[in-house]
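One protein chain omitted, others in place.
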Amino acid sequence: MSEIDLTKLKPAIEKYIPLGRSGLLPALHAAQNVYGWLPEPVAAEVGRYLRVPLADVHGVIEFYSMFYNKPVGKKIIRVCTDQACALRSADGLLKHLCSHHGIEPGQTTEDLSLTIEASPCLGLCEQAPVALVDDGAETNISSDFRNYELGIPRSIVHGPLKILTANCGNGTTSLKKYGEYTGLKKAKGMSRIEIIEEVKASGLIGRGGAAFPTGIKGEGAERAIGDQKYVVCNADESEPGTFKDRVLLNDDPHRVIEGMCITAYAVGATKGYLYIRGEYPYIVPALENALQEAREAGYLGKHFDIEIRVGAGAYICGEETALFESIEGKRGFPRVKPPFPTTHGLFGEPTVINNVETLCNLPLIILEGAQGYRKYGTEKSPGPKLFCVSGDVAKPGLYEVSFGATMRELLDLAGGVANEKKLKAVLLGGAAGAFATEAHLDIKLTFEDLRAAGLPLGSGVVLVYDETRDMRDALQRIGHFFAHESCGKCYPCQIGTQRQKEILERVAEGKVLEGDFVRLQDVGWTMTDASLCGLGQTAASAVLSAMKLWPELFGENAKVNS
Amino acid sequence: MTITFLMDGKEVTAQDGQTLLDVARENGIDIPTICFHEATTANALCRICVVEVEGMRTLQPSCIVQAGVNMKVQTRSEKVVRARKTILEMLASTMDLSDAPDILTMMDDYGASRERFPGAERRESDVKDDNPMYIRDYSKCLLCWRCVQVCADDAQYTYAINFEGRGFETQIGTFFEKSIPETTCVMCGQCVGVCPTGALKPKREYMLEQGKTPAEISVMNTGRKQRKAKK
Partner (left out) sequence: MIKADRVVTSTCPYCGVGCTLQLHVKDDFIFKVTTPFESPVNHGNLCVKGRFGYDYIYHPKRVTTPLIRKTRQEAGKRTQAFDLSEWREVSWDEALDYVADNLVRIYKRDGSDAMAVYCCAKATNEDNYVLQKMYRALFRTNNVDHCTRLCHAGSVVALQQAVGSSAMSNTASQVVMNDVFIVTGSNTSENHPIIALQMKEAVQKHGAKMIVIDPRRIDLVDMAEMWLPLKPGTNVPVFSAMAHVIVKEDLVNWDFVKNRTENFDEFLESLEKFTPEYAEEISGVPAEDIRRAARMYATAKNAAIYWGMGISQLSHGTASAMALIHLAFLTGHVGRDGTGLNPLRGQNNVQGASDMGSMPFHYPGYMRVDNPDNRAKWENAWNIEEGGLSLKLGLTTTEILSNAHEGGIRALYIMGENPMMSEPNLNLTRHHMEQLEFIVAQDIFINESAAFADVFLPATPFAEKDGTFSNTDRRVQRVRAAHPPRGMSRPDWQIICDIALRIESRLGLSTAHWAYSNPEEILREMGSVNPDYAGITYDRIDKEGLIYPVPHMEHPGTPTLFKESFPRGKGKFHALDYVPVREQVDDEYPFILTTGRLLEHWHGGTMTRNSALNEIYPEARVEIHPADAEIHGIRNGDPVKVQSRRGEVVVRATVTEKTTVGVVFLPWHFHEAAANLLTNDVLDPQAKIPEFKACAVQVFPARESDLPNPEVVLDRGRY
């Protein structure tokens, strides 16, 4: 290996040095941009400059998929092989691409020019099959690889509502086009308590998947005592099948920023972070630009400013406390709760962390008031909702509807099952969700109705499988996904996702062993009941729902536990 | 302030701040633990100590959950037993428990089978023998985190070891797999002192197990040859 020129390192990471440990991920990103990967001497120097113990630097590099401590190609192509893309022959695409370059998936060409990897969901499901080529999104790839779109991906947005997505579908909306932050302006004329009461009254529920009442979260943080309070936007959208936040962030960043500013004002926060997944690098320039516009307009400044933090390939960092760990420069291990983020969040201080879509609802609530907001949706699920429809539908895309629409209505909007096929299943809520069938089509897509039917709403994923699909393949991919993404902290998930994956592989190959059904139940329920965080608690959700719907797939006609 | 609540149908009392595990132990109720240690920060990651608390969706780790007024706790409900049994079976399918008699006893207690998972990938590792004081046999490591914690803020503030990999592939490691003497390790052995499974073991003990005699051990060349001088 040739000598590494360390003189190039300091200028690249200089601005992160004052951040100390918290600057570790940004510094590693910057260093990797310079050297292409993270050789040992580089990692050591980063550790020394930031005063982070070397073993910890190593631990961080090892945790995040997008940090490499071995040489990789000048160009990296990450081909998505998750649910929606698999339905569009992603496996074949990957194979074809790899053999064309003479390597296996996960390998690098000998001349170090190219690395090809299989990737978990890239959040571009409505334009499957897709790949990430360095920082550009490659979408709608034809099977011979001749045709594709490359760069910043399109947004495919449909109604009937156009409230949250008012500015979406036409590229990034500048501040000029967005107009003034009228919601923030009105909020500044209210007291903190008044704002919080308004949000509480609106009934807004978190849109990231955990479904916590947003107003109560804000109330907790407003009351909490700390040296500094934080507002965090969770833009780590990694749930397979989800792409709504990608659209909102790229096309209407000011709506998100305004939502953060309202939150900051309401709870007394002086610093904000926008944590965006590492697989959305093409959005970052637009976000940086929007932040700059907001600063120039005076919305951001010494009183409250927002810093972008880019993830590095870890689904678990969508879990709020793991996200904090990541901003703090550590491996993304979730923390035990209590204490909760509202009192002990980022850096141990009171923090409000909200999903992108949730934040986008706030200007609306302030402007229209709780009652105005409640014009949309149902009593228990008020407001507009974005659904990510993909898979075997005629018109995959982002659909904004009022809470209360049924699954059938949504699928109709999306043109029904593609190619005149019949419906076999709908994966609701993503890999961490559950399967629904024909029998569930008339259930209203609300928190309360779905819960009553034993189904999750999650982040709004609606992934459609037609009658020709082998569900065992979908299940195997789900098993693979969770095993890959488990952080490894708690035993049920660390080992359970691995065991689940192994059994699902046998199921997919038709090589089920005696006792596998009960094994899968035991592992699944243990993860559901005993895991430390939401990842483990939902890692078996889809599998367990499939075992109820299609027990024959698992080779046994055994009774299903509950 | 005293708190009264129900544990396994019996009324028990706790002081403010006591955990369910504390209270169980005071009342002679046996709750198994693996990662928990009196002298390290409780991380509630092994989940073997989970109990069922009425009204809570998931099982709760008794090592950190504090007693609450009017709580109703079941320490051996069906869900709890299933979770403990499965966790133990998963552990047995993953790593070498031969040096962890407490856990083997637990397995018997819960009727857990060591062969529950055919075709299970195991975490295997060669014994790392890179210093004269202690060996690291990560095929016995069950990732309780204690060693990393005591090397960090729980005791030693030396930060010589951390994690490699992620998920099932997680293992304890040093910076770019440097040998222990090349790291910041001062060989205090705090990690050895808290390891529950013999994954970290004093070298001399290990040598005896390998059948070396005391006389042989006393003259042993530990393999760190005297090297050519280098710049």
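The first chain written gets the first letter, and so on, giving A and B; residue counts start at 1 in each chain.
Here is the rule we use: contacts are C-beta pairs under 8 Å (C-beta built on N, C-alpha and C of every residue); 3 or more make two chains touch, one makes a residue touch a chain.
Because the structure is a prediction, the values reported are computed rather than measured.
*Asks:* Which chains here would be touched by the one that got left out?
*Replies:* Every shown chain touched by the left-out chain: B.
*Asks:* Quick one: which of B:5, B:36 or B:134 touches the chain that's been left out?
*Replies:* Only one listed residue reaches the unshown chain, and that is B:134.
*Asks:* Tell me where the left-out chain touches chain B, residue by residue.
*Replies:* 38-39, 98-99, 101, 131-134, 153, 155-158, 178, 181-190, 192-193, 198, 202-205, 208-209, 214, 217-219, 222, 224, 226-231
Definition applied: only the chains that are shown with their structure count from here on.
*Asks:* Residue numbers of chain A touching chain B in their complex, please.
*Replies:* 40, 43-44, 47, 53-59, 62-63, 69, 314, 331, 336, 483-492, 494-499, 502, 506, 513, 519, 522-523, 525-526, 528-532, 537
*Asks:* How about chain B: which of its residues touch chain A in the complex?
*Replies:* Of all residues in chain B, those touching chain A are 43-48, 50, 58-59, 61, 64, 79, 82-83, 85-87, 89-91, 93-94, 116-121, 142-143, 145, 159-170, 173-176, 183-184.
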